[in-house]
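Dumping the structure here so I can ask a few things about it.
For this depiction, one protein chain was excluded, whereas all remaining protein chains were kept in their positions.
Each chain gets a letter, A, B and C, in the order it is written, and its residues are counted from 1.
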Amino acid sequence: MLFALKPETRERTLIHAGGRVIGDGYFTVIAGPCSVESREQIDGMAQSVMASGAAILRGGAFKPRTSPYSFQGLQEEGLSLLLETKRKRGLPVITEIMNQTQLPLLEEIDIIQIGARNMQNFDLLKEVGRCKKPVLLKRGLANTIEELLMSAEYILAEGNEQVILCERGIRTFETMTRNTLDLSSIPLLKERTHLPVIVDPSHAAGIRSLVGPLSKAAVAVGADGLMIEVNLDPQHSLSDGDQSLSPEDFDVLMQDIRQRVFFEKKRLG
Amino acid sequence: MLFALKPETRERTLIHAGGRVIGDGYFTVIAGPCSVESREQIDGMAQSVMASGAAILRGGAFKPRTSPYSFQGLQEEGLSLLLETKRKRGLPVITEIMNQTQLPLLEEIDIIQIGARNMQNFDLLKEVGRCKKPVLLKRGLANTIEELLMSAEYILAEGNEQVILCERGIRTFETMTRNTLDLSSIPLLKERTHLPVIVDPSHAAGIRSLVGPLSKAAVAVGADGLMIEVNLDPQHSLSDGDQSLSPEDFDVLMQDIRQRVFFEKKRLG
Amino acid sequence: MLFALKPETRERTLIHAGGRVIGDGYFTVIAGPCSVESREQIDGMAQSVMASGAAILRGGAFKPRTSPYSFQGLQEEGLSLLLETKRKRGLPVITEIMNQTQLPLLEEIDIIQIGARNMQNFDLLKEVGRCKKPVLLKRGLANTIEELLMSAEYILAEGNEQVILCERGIRTFETMTRNTLDLSSIPLLKERTHLPVIVDPSHAAGIRSLVGPLSKAAVAVGADGLMIEVNLDPQHSLSDGDQSLSPEDFDVLMQDIRQRVFFEKKRLG
Partner (left out) sequence: MLFALKPETRERTLIHAGGRVIGDGYFTVIAGPCSVESREQIDGMAQSVMASGAAILRGGAFKPRTSPYSFQGLQEEGLSLLLETKRKRGLPVITEIMNQTQLPLLEEIDIIQIGARNMQNFDLLKEVGRCKKPVLLKRGLANTIEELLMSAEYILAEGNEQVILCERGIRTFETMTRNTLDLSSIPLLKERTHLPVIVDPSHAAGIRSLVGPLSKAAVAVGADGLMIEVNLDPQHSLSDGDQSLSPEDFDVLMQDIRQRVFFEKKRLG
């Protein structure tokens, strides 16, 4: 029997992160910029997404980029700006880890993100499995649902059950969107595992105008939350500007999401 | 300028089929068995899906099957049983055309379906473009959104604007579902075209338990309707039994869908 | 037992077309322009590819095009120019059929081509199965090897065993080539079926510079032939110019192919 699977008698796992609860009955919105770019930016975003109802702040410090010449994140400096904001605003934070030697740096981070490109970085999975921190595990761009569950198993088998799964789109021949968001994976994962499952519509679509519709679909299909890119100035952000919502658009979307979460008889996490 | 595209000033096209309206402001549910199998089956299904709130009855007479040794549909007999039910119950019907010589047989059919495998059967598209009947055009298993629009253009360019687009899943490496339902295509198509767009979750998923969640997501993402397989006895149906809902399950789903359509400020078509 | 499969005791099928033999022990090169464009063009191409060693002339009269506004082929006129050249030069010809009503027009054509988009046009498959002419069946853009065999079975089950299978690339996420040529399909098909299998590197790659390397690989992997686009003036052809070889480049390639065919202990068909 795999640790990630759900026996009928077992209750769904709740994730506890910085005073927030993620999982069954809750709907959690993680929001923030793709990358931490400056103190003003990350702190401004924290206030803004918090005011709109986001529960957790995202902000990348170490950025996995296809090209070595693209902006690689502010690294340690980005991390310390993110933690500064966390302390100042009391909002739990999530950031991506790129290799196991960074783990000690992430002591104060509330949720560690394993990005799509690292979903099968098995040594990294084992390592985060040995810490006690919540881990958000993104589905790889060309990984099956079965493989996502096996990657989660790497973490659980080491003793860490605080795992959140994240669907973020897979690679197909379609070129109008960056990836194809596979919403079928949500009910399939919910049937098979006791872990919460959230959706990242921003990276999946790569197009701002699709973030709203796909977020609404994610609520309806049974997801436990969303991870949405929001930036003060999407046109001039250093990475992934095309898919970021402005704080105003995010606020409008959150009002809509709030009603849908209520319709589904859940509450915002 | 392509006929299928939507200039800002143009209103969305409404489809008129057998007294029903499909398109902007309406949400239309097409339901019924994959194939017409007998008089009792199709007539029983008509009564049942009608009672649950479906607007249009589906039933295949000519079936495109991967193997020549699979059940190929009841052919002309299936068609005449479908039309008998239509006359008796007053429910509009949709059935699939497989080649242009069948067009005269479909005189009394309310909506002609072009299946996924015929999306780029250009001569067939031209031919249905020359009749005045509503056409439901399914996206091919490996076709882009752009190509779906160009196939619609083949029909519109011949003078027939009564075209409904249908997303039914695309081929990917994922094996747990039959195809991957690409719900991003709905908002993308709605942005670009004035035509209604509906979702077929049954063929996309190929798994009964996913039909409900994906139907709910389709409402939320902005689709104009659903096409759902329902059969009296899914376990013993001659084709696609694994993905058919029982009438009871369909009825439960329709109660839920009705509330969601109301939430979206639309009405059932 | 399926007709398309190869029992151990059965010999491989040889195709007889216009005095040529395709199949076991032979390596057949089909060459010519994507579309018949004029008398001078098709006749010039016939002389040229014949001189370089091609066995069969290709030339499209009815062209399946994604957009209704792209050049659709010279239709009946193209067909009659192709047949004129056939009579004048004595070279067997192949052309694509787009729907079953065109069959009577193709009486004098030596091989009927079913294009990738029609691989699962089952009524068309049945119809060509009822004629006695050789049929070249292309693998669909998103079809499995198993499905290609089942489509061939539609033709064989009607009594026509003169079927040539053609690998022409499948759809993947890779964007640098038009499609991804799946050369693994050649040995897999040769293991399973008694039918000849040829490769179309031109449509697969969509890039002129890849036609040579992929043709060489096709010989090495065990294909029974090639289908190559050649045009007098690739830069100005009305369709698919980017992938056509010039007659000079084709001649150079054929000299190389001839040596490779000899190396494989086959002879040019």
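General observations
Here is the rule we use: contacts are C-beta pairs under 8 Å (C-beta built on N, C-alpha and C of every residue); 3 or more make two chains touch, one makes a residue touch a chain.
Just so it is clear, the structure is predicted and the values come from calculations on it, not from any experiment.
Among A:Q47, A:S80 or A:Q120, the one in contact with the hidden chain is A:Q120. Of the candidate positions C:E40, C:E108, C:E174 or C:E248, contact with the hidden chain is made by C:E174. Of the options B:T13, B:S48 or B:T172, the residue whose C-beta touches the omitted chain is B:T172.
The hidden chain makes contact, of the residues C:E11, C:E107 or C:E191, with C:E191. Although one chain is not drawn, the whole complex shows that of C:A4, C:I22, C:L183 or C:I198 it is C:L183 that touches it.
For chain A, the residues in touch with the chain missing from this view are 64-69, 98-101, 117-118, 120-124, 126, 140-142, 147, 150, 153-154, 157, 170-171.
Although one chain is not displayed, its contacts with chain B can still be listed: residues 142, 171-173, 175. For chain C, the residues in touch with the chain missing from this view are 142, 144-146, 170-177, 180-188, 191, 204-205, 209-210, 213-214, 216-222, 259-260, 263.
The working rule: only the chains that are shown with their structure count from here on.
Ranking all chains by how far their C-alpha centres lie from the centre of chain C, first place goes to A.
Central chain assignment: B. Criterion: smallest distance from chain C-alpha mean to the mean of all protein C-alpha atoms. Annotation: 49 Å between the Cα-based centres of chain A and chain C.
Taken residue by residue, chain B touches two or more other chains at 142, 170-171, whereas all remaining positions touch fewer.
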